[in-house]
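The other protein chains are all here in position, but one chain of the complex has been omitted.
The first chain written gets the first letter, and so on, giving A, B and C; residue counts start at 1 in each chain.
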Amino acid sequence: MLIVMHHNATEEDIQRVKETIEKLGYRPVAIPGAERTAIGVIGNQGWVDDTPFQDLPGIREIIHVTKPYKLVSRDFHPDDTVVRPGEDIEIGSKGSFAVIAGPCAVESAEQMSTVAKALSSFGVKLLRGGAFKPRTSPHSFQGLREEGLRILNEVKKETGMLIVTEVMSPEHVERVAEVADILQIGARNMQNYDLLVEVGKSGRPVLLKRGLAATLDEWLSSAEYILVQGNENVILCERGIRTYERATRNTADLSVIPLIKEISHLPVIFDPSHATGKRSLVRPMALASVMAGADGVMVEVHPEPDRALSDAAQSLDIEGFAKLYDSLVKLWKFRLSIGL
Amino acid sequence: MLIVMHHNATEEDIQRVKETIEKLGYRPVAIPGAERTAIGVIGNQGWVDDTPFQDLPGIREIIHVTKPYKLVSRDFHPDDTVVRPGEDIEIGSKGSFAVIAGPCAVESAEQMSTVAKALSSFGVKLLRGGAFKPRTSPHSFQGLREEGLRILNEVKKETGMLIVTEVMSPEHVERVAEVADILQIGARNMQNYDLLVEVGKSGRPVLLKRGLAATLDEWLSSAEYILVQGNENVILCERGIRTYERATRNTADLSVIPLIKEISHLPVIFDPSHATGKRSLVRPMALASVMAGADGVMVEVHPEPDRALSDAAQSLDIEGFAKLYDSLVKLWKFRLSIGL
Amino acid sequence: MLIVMHHNATEEDIQRVKETIEKLGYRPVAIPGAERTAIGVIGNQGWVDDTPFQDLPGIREIIHVTKPYKLVSRDFHPDDTVVRPGEDIEIGSKGSFAVIAGPCAVESAEQMSTVAKALSSFGVKLLRGGAFKPRTSPHSFQGLREEGLRILNEVKKETGMLIVTEVMSPEHVERVAEVADILQIGARNMQNYDLLVEVGKSGRPVLLKRGLAATLDEWLSSAEYILVQGNENVILCERGIRTYERATRNTADLSVIPLIKEISHLPVIFDPSHATGKRSLVRPMALASVMAGADGVMVEVHPEPDRALSDAAQSLDIEGFAKLYDSLVKLWKFRLSIGL
Partner (left out) sequence: MLIVMHHNATEEDIQRVKETIEKLGYRPVAIPGAERTAIGVIGNQGWVDDTPFQDLPGIREIIHVTKPYKLVSRDFHPDDTVVRPGEDIEIGSKGSFAVIAGPCAVESAEQMSTVAKALSSFGVKLLRGGAFKPRTSPHSFQGLREEGLRILNEVKKETGMLIVTEVMSPEHVERVAEVADILQIGARNMQNYDLLVEVGKSGRPVLLKRGLAATLDEWLSSAEYILVQGNENVILCERGIRTYERATRNTADLSVIPLIKEISHLPVIFDPSHATGKRSLVRPMALASVMAGADGVMVEVHPEPDRALSDAAQSLDIEGFAKLYDSLVKLWKFRLSIGL
């Protein structure tokens, strides 16, 4: 439930609403925003009886929220959330476009160093690379794990890039957060709720990938698990959904990007590598996502894609990435120029 | 099967290959292209024994095609097909971008005239509007049919616009082709093979929408049915596919656009109205499709969307279209400027 | 809209309701059923204003139907429809279970004769076999067409079996109906509305396969197209739907069978051959469908499956069918014995 106050409601009016909410056993959440003062009701399961509020002064409107999420909704938070993983990096603000790049998995210090230096030289500031790798089969390469984190930390010191890396288990969150500037939650773990709670508590920026066959409502509800812990630094990442079509690895659902911008305040980026699974489609789809309204892209880049231990077919080499990056920058400027 | 000739193969060599194909009961198809001379084998069902060709002079390579389509493939036709429905209109050429606009259904002479004049004033040359409407329920509005065709013909004369309209049955092809410059095959009829054969025979440009849950291979195979009749004027139209996600009417599968450009020579356009089913998503997705490599878009526009007899929620009004068209033109110029 | 009359409503009351419906430009349909007299309103598009009925005597209830179908609904027709394609054959009655068997395609007189005699010797009375074959690729075997119909007619005379065969085009309905006792509409043509209208007009029993990715509502709406023409002899056939899972050819949606029995009066059968695409799964799934409430099954049987021109992998040989038929008969008796 969302209680919208009149413009001329007094502090006393607001205080009285909050107390009434608490008396009912719920938690009041002040909703920021220049245009209106509002108070959200959190902690209820199902419908909240609004009788106790009907005679309180200063209330303009009572909105019953039927969606399974509240804090991630624009109704509860009208302005765009901007995530700031590092000093001069903004994700989700009007004037910036985030580019996260790097290999699927951390394979060796040399591999990471080569990629990081190349990416850094283009101006890329966010480096991805998996130390913990969730793999369909237990017989596949599972990542270098602790050793992978160590390598990421070295590259971080060497290049000054920020690190985006996946965490797969609640008990690893603390350790991974020592290295990661952005904690990635993979598609398979989108509904691993204990993990969501834990990254929520960490306060660290979280990149939340969409589940393989998650509806938009389910995805936003998973983000809600993080926000409920007091952590608003959530970046949504569309990475393609599972459909009947197998001509591409997944089906890139770009429509969800402008739709999210309507109903949520959270930034949303696009991963053309997993969405398509095919190197030649990465560039056109990354560019398409810019015009769909994405706040950034996350792209797999490997110094020698054909020798990659995972996701070989979808990784760009450094030259391929250079070409993509150049068009991204130009297109981003174009997008700003037409006021989008 | 595809027989690629040496550069220095003689006319005699080529003739001998063609005769051998015919002797086997198949049909030879010369494959145009500056880079190589090739001859396709059409008419076989399943594997063709290549023994009779192995000792013929002038043959560089024999390619066994395992795909269910041949004529639509770039292997058989390396250069882009450009469809020319009218004198100065090209669909599929490097320098042009096609915009097809108009209401879902022809509802009245006044409605069509209003829309057509507005669209024409912006520079739009291709007008859509359904006279025959395939509807899920027999109790829904089925289109004005013959009366609708008459109205389309009047508007055509009045504005000089070219007409894109759907044909639903083999026996109507001749009559609809009297009015339509481009015959539209709807998603529900993508595998109505008798209809495909009939529009193939008509020689008229065909806009072939992707079936609701058609794979890329099935879609291209349906196009093959038209090309086999000697009609190469086929425009593919991605209009979203059916998936588990219902936040949008369909799931726009933009990745298929650059993928088609790789494997086929046919032009491909995008229909953001059906793909999203939501007015506010039409503009961002139309723009996204430009960067994905689309050769054009088809958009639903209605003078009073909220009074439309069908597809109200996804139709732009004229002002909304003006805004979209303006950005499309600018983005198209940008795309050309970066050499895509 | 459905107008339910009081038990004690007079003939005059009923007549007055009918006339009011006609005055509004719609068509009244008397709804049979021992328990209540009701009159359906057909021919409207969208909501019908019920004001003119509110003061009429004898009306118990006015039900606004929001589904896209009416005549196929149990609300409009509470009792089970029983289709009788031949003298002593019932499909959809409590005491009978229909078995339709035969090859995917008619390939030769000998093939059909062999299969038909074998099936007939087990007691099977309904023979399937396609003369017109809708195929994804124009380069695949398209059926013997007219020659196939001729063969079917011969086998019919020879064995006395009834013929189930597909019709693909409105203009063929008349010719196919000369041979077919049940006209089959294939999955690809489920929304070929002109074809549905034509088989509706023919009055001949129709076996309507579910479209590849059709929702239950769309499927029932397609049946409605046939019933609107005055032809109630429609048998629904579940044949698997297209999903992300490719371990089987399609995903058998058996839940739809008991669901249809709740909301519609039409008989529904199951095709385990297309639903699974795998010979070894045909028997368990056919048996499963019996317990799900199916009124029958349609199974592909070929004298030499591995030499079949289509659907080889999913066809049973005659021995395999014998085994299936034996268990079907026993299970059917068991189902009756427990009152299902």
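Simple rule for what comes next: a residue touches a chain if its C-beta (ideal position, glycine included) is under 8 Å from a C-beta of that chain, and two chains touch if they have at least 3 such contacts.
Predicted model, so just to flag it, every value in this text is computed and none were measured.
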Per the touch definition above, residue among C:55, C:88 or C:262 touching the missing chain: C:262
Tell me which residue among C:241, C:269 or C:316 touches the hidden chain in the full complex. C:241
Residues belonging to subunit C that touch the chain removed from view: 213, 215-217, 241, 243-248, 251-259, 262, 275-276, 278, 280-281, 284-285, 287-293, 327, 330-331, 334, 338, 340
What is the set of subunit A residues that contact the non-displayed chain in the whole complex? 42-45, 68-70, 134-141, 168-171, 188-189, 191-194, 212-213, 217-218, 221, 224-225, 228, 242
Spell out, residue by residue, where the missing chain touches subunit B. 213, 242-244, 246
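In the analysis below, only the chains that are shown with their structure count from here on.
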Using Cα averages as centroids, what's the distance between subunit A and subunit C in whole Å? 48
Centre-of-Cα separation between subunit C and subunit B, whole angstrom: 34
Within subunit A, the set of residues that touch 2 or more other chains is 213, 243-244, 246
